[in-house]
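All protein chains but one are shown in place.
Labels run A, B and C following the written order; every chain starts at residue 1.
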Amino acid sequence: MKQKILSNEEIAPGIFRMVVNMWKEAQKACPGQFVHIRCSSSNDPLLRRPLSIHELIPETVGVLYRVVGKGTDLLSKKKRGDVLDIIGPLGCGFRTKPAVEPVVIVAGGMGVAPLLFLAQSLMNVDRHMRAKQALPQNRLASLPLQRRDVRVLIGAKTREFILCEEEFTKLGCSVDIATDDGSYGQEGYVSSLFEESIRKKKAGQVFACGPNAMLREIAAMSARRAVECHVSLESRMGCGVGVCLGCVIKTKGKDGISGYRRVCRDGPVFDAQTVLWDEFISRL
Amino acid sequence: MKQKILSNEEIAPGIFRMVVNMWKEAQKACPGQFVHIRCSSSNDPLLRRPLSIHELIPETVGVLYRVVGKGTDLLSKKKRGDVLDIIGPLGCGFRTKPAVEPVVIVAGGMGVAPLLFLAQSLMNVDRHMRAKQALPQNRLASLPLQRRDVRVLIGAKTREFILCEEEFTKLGCSVDIATDDGSYGQEGYVSSLFEESIRKKKAGQVFACGPNAMLREIAAMSARRAVECHVSLESRMGCGVGVCLGCVIKTKGKDGISGYRRVCRDGPVFDAQTVLWDEFISRL
Amino acid sequence: MRESVDLTTNLAGIRMRNPVMAASGTFGYGEEYASLIDVKKIGAIVLKSVTLKPRDGNVPPRLVETPAGLLNAIGIHNIGVEALKAEKLPGLRDAGTPVIVNIWGENVNEFVKVIEALEDVEGIAGIEVNLSCPNVGGTLFAQDAAAAEGLLENVRKKCALPLIAKLSPQVTDITLIAKACEDGGADAISLINSFPAMAIDVETKRPLLGNVTGGLSGPAIKPIAVKMVWEVSKAVKIPVVGMGGIMSASDAIEFMLAGAKAVAVGTANFVNPRTAEEIVNGIGNYLAKNGFSSVSQIVGVLDAR
Partner (left out) sequence: MRESVDLTTNLAGIRMRNPVMAASGTFGYGEEYASLIDVKKIGAIVLKSVTLKPRDGNVPPRLVETPAGLLNAIGIHNIGVEALKAEKLPGLRDAGTPVIVNIWGENVNEFVKVIEALEDVEGIAGIEVNLSCPNVGGTLFAQDAAAAEGLLENVRKKCALPLIAKLSPQVTDITLIAKACEDGGADAISLINSFPAMAIDVETKRPLLGNVTGGLSGPAIKPIAVKMVWEVSKAVKIPVVGMGGIMSASDAIEFMLAGAKAVAVGTANFVNPRTAEEIVNGIGNYLAKNGFSSVSQIVGVLDAR
C-alpha cells in the first residue's frame, strides 16, 4: 500500500494535482471511487483522508485536491519520489448506463475531481472490459474515444478555479462554464446552466459533485424532470471501508423506509432522490 | 523565533549538520549552551528538542545531531530554505578560565557537538568581548586565533563516526583519536586517551561531553588528579527554560548538601564533581 | 529462533493463536477487512456491540478527529442479535479465528435477553459485556460497582461461555469496578472503552458531533489506559485485555508488561488495517530478541520499584 509520488503540482491557488504510481489495486477502479491516504506517519493528523480518483492513466492514479486543513496541507508538501500509504480504490462509484444520452455532468468547485475520471470512462465505454481481456495495461490510454453526447457544466467562484476545462474538451465533451463573479463563462451558479441545459434537452443521466447546496438544487431540478441523478457526497470518515459506521448519512429507500447508509461503502455516490437533503445539510 | 535553514547535510551515517540563519539572539551565545527546536508544527511530536550549539559563525548557528527518534528524523528531512521555530541560546555553558593550560577536551560520539564551539571560542578568547564593543558582526570569524594549548581527544565506535577532526586541527588544537574497533586512531575508549594525557601532563581544565558512562569515568579520573572538570549532560526536557522542573538531576553542592538542579537552566554544563553519578545514570 | 516463540494465549478459556485481538466496533464483522488483511493471523475478533433489536445509532456527524485521537458517537448502530445470528455468525464460523460477541443493553433485562438469544449458537468463542458505551443513554454500569456486579451475575447465569467485562475509564477508581465484575462472575476484564469527551466547532458554535458528546480513543488516551491496566491487573485474579491507543508492537508490549494477558487494537485499524497483523509479528520479534520463549513470560513483569 506504499505508493510513490510521480508529481504534485499546484494548478490553481491552493489546489494541487498529484499523480502516484499505483496500478495493481487501481486498475479496476470505477469513476466515483476514492482512495484513502495517510498524510503523515505521526499520530497527528491520525486518520486517513479520502480523495476521489481524478484520473486513471495506466500505471498511475491522479487526485485533485484543495488544501483546507492539516492533512491536505501535509499532502501538498510531498515531493516527487516521496512515498505515500494509500488504501483503495474504495466505495461505490457512478452507475453509468451505456445507451442513455445525453449525459450531463455538473461540477461545482472541487467537485470536478471525480468527474474527469467519469468522463474519461464514459468516452471509453468498454475500456475496463477490454482491459481485463486482451489489451496490455500500458496501451489502455490509447484506446479510441467513443462519440457520446456528454455535456459538462463547470462552476466555480472565479476564472482561476475553473479546472479541467481543456481535459473535458479533449475527451470530446461539450463544456459550459459559470463563475460566481462572471469572470469567465456565464455569471452565476452552475445550477442555472443545468436548468437551461435540461430545459433545452432532457438529460439521460445526470452526475454531479460539488457543494451540498448545489447538489441539493441539482437533485431537485432533476427530480422535477424525472431524470436519474447521481451525486457524490462527502462526510467525515474513520475507517473508509465500512466497519466503523462513522460516515453515515440518512437516506430513504425506494420503499420509503429511511435508514443510515455509509458514505464510504454504500457511497460516496448516491442516487440523489434517496438522500434526505435537509437532514444531511443541517448536520454538517 | 522563526529561523531559516541554510543547509542540512548528512555528514556521517545518520548524523546531520544543520546551519540556520540566526544571529540576533545567538550572537551572545556561550559554548555549552543549546537551542530548543520545534521539529514539527503538529502536536506529535509535541515538545521541542534540545541541541547544543555546535558552531557560531557570523549570522548563523550550526548544530550537529544524530537521528535517534521522531523529532530528529523530522529535522533530518528539512531542506535549505525551510523555516524552523527555534528558542535560545539557553542554559549555562562551559566556564572557561583564560589562563589555565593545557585545556583538555574529551568528546565521545555525538559529544563532539558542543565542543567544537568551545574550541573555537577558546582559540578566540576575547571574541565575545570584542564583538560587543567594536567589531562589526560579519568580521568576527576573521578574528585571529590565539595560541593556546588545547588538546582534543575524540572517541567513537568506528572511523566513520569520528567527527570534526579537521575542524579542531585547523583551530590549532592537538587532536588524538580512539575508536572502539581500532579502525582509526588508538583502539579502545577515549577515556584511556584521557588517562594517558593527564598522566603525561596534568590538565588545567577538562571539558567533556559524551555518553554518561564515559563522563563518569572522566569525572573520576579528573577527581583523582584534582583537575577541574566540566561535563555537559542530557536529560528529557519540557520547557527548556527552567520553569517546569522536569529536567532535574541530583547534585551535591560544595557544602555537601544535595538537591535537584535543572539541566536546562543550571546546566547543561555541570562541575563533574557535583554530579551524583550513580543516581544520574541509574535513572536513565 | 523466531519460530520457537510461543504466542498462543488462553484467555479465560478462549484459545487464541496470539494475544492480539480486534476491538469491538472497529473491525465490523471481519468481512470488510478480509480483502485487505488475513484475518486468520489475528488472535480473535470482537464484534461490534449487538443489542436485542436493531439500532439506528446517533445522528451524524459521528466522528471528529482530535490531536492523536478520534472522537466517536456511533451510538451502537447495529443490526440486532437476530440478524447477527442469521446473517453474520454463520459466515464467521470459517473466519479461522475465535469470534467474541460484544453485547449491550439499556438495562439488565435487555442484556439478559441478548445473552439468551445467543445461547447454543455455534461459532462464538466468548462474550464481551459492554458496560461502558459513552454514546448511549441507559445506565452506565461501569460507573457503579454494585450495578456492574449485578449485571454480571445476571448475564453469568445464562452464559456458559467465557465472559469478559468491558470497563469505562471515567471512574474514580477502576479497580473497584473491576473487582465487582470479578465478583459478579466475569472471567476476564477488558479496558478501556473510549473516554467521554467532546469537541466544538468555534465557527458554528455547535458541537462537532451530532450527539454532542462522544468517546475519545486512539494514541491520545494510551498513557491513561496503560495505568488502568496496570492497576486492574494487580487488583483482580482474572486476566485483563488491554486496549486504548495501541498503534504498534511496542504499544502492545507496554500493555502486556503492565499486566494485560491480551491486547485489542481499535482505532489503529482505521489508520492501518494491517496494524494487528504487524503487532503479532512485532511481539514475536521482541520476544525472540529478548530471549523469551513464550508471550506469557512478559505479562505483568513491569519492574516498577
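Methods note: contacts are C-beta pairs under 8 Å (C-beta built on N, C-alpha and C of every residue); 3 or more make two chains touch, one makes a residue touch a chain.
All values reported here derive from a predicted model rather than from experimental measurement.
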Touch criterion as defined above, residue of C:84, C:171 or C:262 at the omitted chain: C:171
Which of C:257, C:279 or C:295 contacts the chain that the document leaves out: C:257
Contact with the hidden chain (one of C:10, C:213 or C:281): C:213
Where the missing chain touches chain A, by residue: 43-44
Residues of chain B (touch criterion as defined above) contacting the omitted chain: 1, 38, 43-48, 85, 87, 235-250, 259-260, 265, 283-284
Residues of chain C (touch criterion as defined above) contacting the omitted chain: 64, 66-69, 71, 143, 170-173, 195-200, 202, 204-207, 212-213, 216, 218-224, 226-227, 230, 245, 250, 253-254, 257-258, 286, 298, 301-304
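In this text, only the chains that are shown with their structure count from here on.
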Category of the chain touch graph - line, ring, star, complete, other: complete
Rounded Å distance between chain A and chain B, as computed from the means of their C-alpha atoms: 55
Computed distance of Cα centres, chain C from chain A, in Å: 36
Chain C, residues touching no fewer than two other chains: 67-68, 219
Contacts with 2+ other chains: residues of chain B: 43-44
